[in-house]
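Left out: one protein chain. Kept in place: all the others.
And then subunit A:
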Amino acid sequence: MANANTNNTEAEHVSIDSEAAHVISAVEECHDDDDVGALHDVVQGLPSHAVKDLLSVGVCTRCILRLFGIRGNIYSISAISPSILNSVIGEQRHGEDISSNSKESEFEEVLCALCLGILQFTYCDDKEIPVKKESANDMAVAISELVKREGYQIDSFSLEVSVPPIILENEHSVRLYMKRKYGTEPWFQGGPFSQSISAKDALKFSLAKPLETLLDCKSGISNFRIGLTFSHKASKVVQSVAVSKQGCKRIKTGNSIDSLDDSVAGDIKCSDLADATVERSFDGLQDNESSECFKFPLQKVNDACHLVLLCQRTPIYFGGRYLKYSRNVSQTRWIIDDERMGEASVEEIIGSNIQPLCQGDNYKFHAAGREDIDVRMLGSGRPFLVEVQNAHRIPSEAFVREIETNINNLENKLVGVKNLKVVGIEGWTMMREGEAEKQKQYAALVWISRPLEDVDLDSISSLKDMQILQGTPIRVLHRRSPLQREKIIHWMKIERIGGSSQYFLLHLCTQAGTYIKEFVHGDLGRTHPSIGSILGCRAEILQLDVTDVKMDCFLTE
């Protein structure tokens, strides 16, 4: 065993980019011998005639391994090549020393007919330049350089791969062919072929470990996604595969691989969903029926796939409560006919202080309810969420506190923020939960057309959980359905204002969704009862403030 290792690795060691050399050797130093040994063992366990068959058909080494259901980090070993396979198989056959014929050129010039070069790390980049990486590690280096160039600060990553559908088609053809040819052999009965690894997973196996080393963090479930999308020009497109009583039907469109007709529609991409659909279709096919549908041997591939590398962070959320001190600030950006309504918006003040510090692409503002532009939001504040898309950096706790201080110290003091912090997706459900049931508390400045009497204070205070009926207010009737809404006024309290007999402060607590202004002036009788109808006079509202939004989320801990 020990003899076989050294010769092979030295002979097969391919020339590498000097830039990446030190990195690669660092990776390989520790694992070199173990890895090659493991590879050796694995390959020895494969049926050699089947492997040779596949090699002769134009299937690359990694595809062979994955067809046989091999898993794990073995895919990232740079020593993988047809020569290794050949030499191991050569040993099996002759039981002698390695035949010198096996020391061939290691460069796999021909693109794998099965994976179109994807597992040979051969592709066209976004500038249409063909690229061939010598090893999984080289490709990982290219990816990690992109991550660093774009300035992402990460503590984990998840790899997502998407491949053209034709690969699944090819796989099916290969499997059928193997089943027909070797179906009766004992090793086939064990069912290794049914446990084939998909090309996507094989690529992930290849890249995961080198990337973990280069990016210095773990791969797995993460909010940072590295997406590799492979597409192939003018390959066959499987429109739909239907299984009927008669057998399989397939509608084929597009050109075959050989004729590169420029007039045909360009790249055909595939998403995970499409893959699943194609796979399901294939599963249902009858074996004997599909001999007409699938070509074997596989067509030669002349062009590599086009690869798009995309790094993306899933949205991050900032939760907190906001206060609005101004009567000229809307909650969200409000523009009519190119003119802004109000001086500013809560959304923009808060969002513009958060997004740049995360180096995000953009932000979205969500709040638990809203108030009019001329209504102040006071007291404990209103819960809100700022969703930042594709943040390149995630601020630390201390940094988030700094953002809060910055907003609260703005010169114009229009808006304030409390309890700002990064929250997970649960912040969303917290906000939406029970939004309709939550109570809100207000203070309204009310004028009535006659002097206030002591008995009025009592008649108002005595009303508990009073039900009112509100027709959709005229001021919003142009954009809302005309409905009668039943709302509850939980309690009310009149506070006299010194120096005035007809003005007073009305404190009240109501069900979410109650129109307070209409409750005071009655909206031409369309809200009843109203303050005016209860007190038997005309009532007008001059100012309104929200003093409490009774919700449990984003409170001071």
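The definition used in the following text is that contacts are C-beta pairs under 8 Å (C-beta built on N, C-alpha and C of every residue); 3 or more make two chains touch, one makes a residue touch a chain; residues count from 1.
In the analysis below, contacts and distances are computed from a predicted model.
What is the missing chain called in its UniProt entry, if the choices are "Sodium/potassium-transporting ATPase subunit alpha", "Glutamine synthetase", "Ataxin-7-like protein 3" or "Protein Abitram"?
The UniProt record for the chain left out of view names it "Protein Abitram".
For the full complex, which residue in A:Lys127, A:Arg149 or A:Arg479 touches the chain that was left out?
For the chain that is not drawn, the touching residue is A:Arg479.
Among A:Arg175, A:Lys421, A:Lys487 or A:His521, which residue is in touch with the absent chain?
A:His521
Even though one chain is hidden, which residues of subunit A still touch it in the full complex?
Contact residues on subunit A toward the absent chain are 376, 378-379, 443, 445, 447, 471, 474-482, 497-500, 503, 505, 517, 521-525, 532, 538, 540-543, 545, 547.
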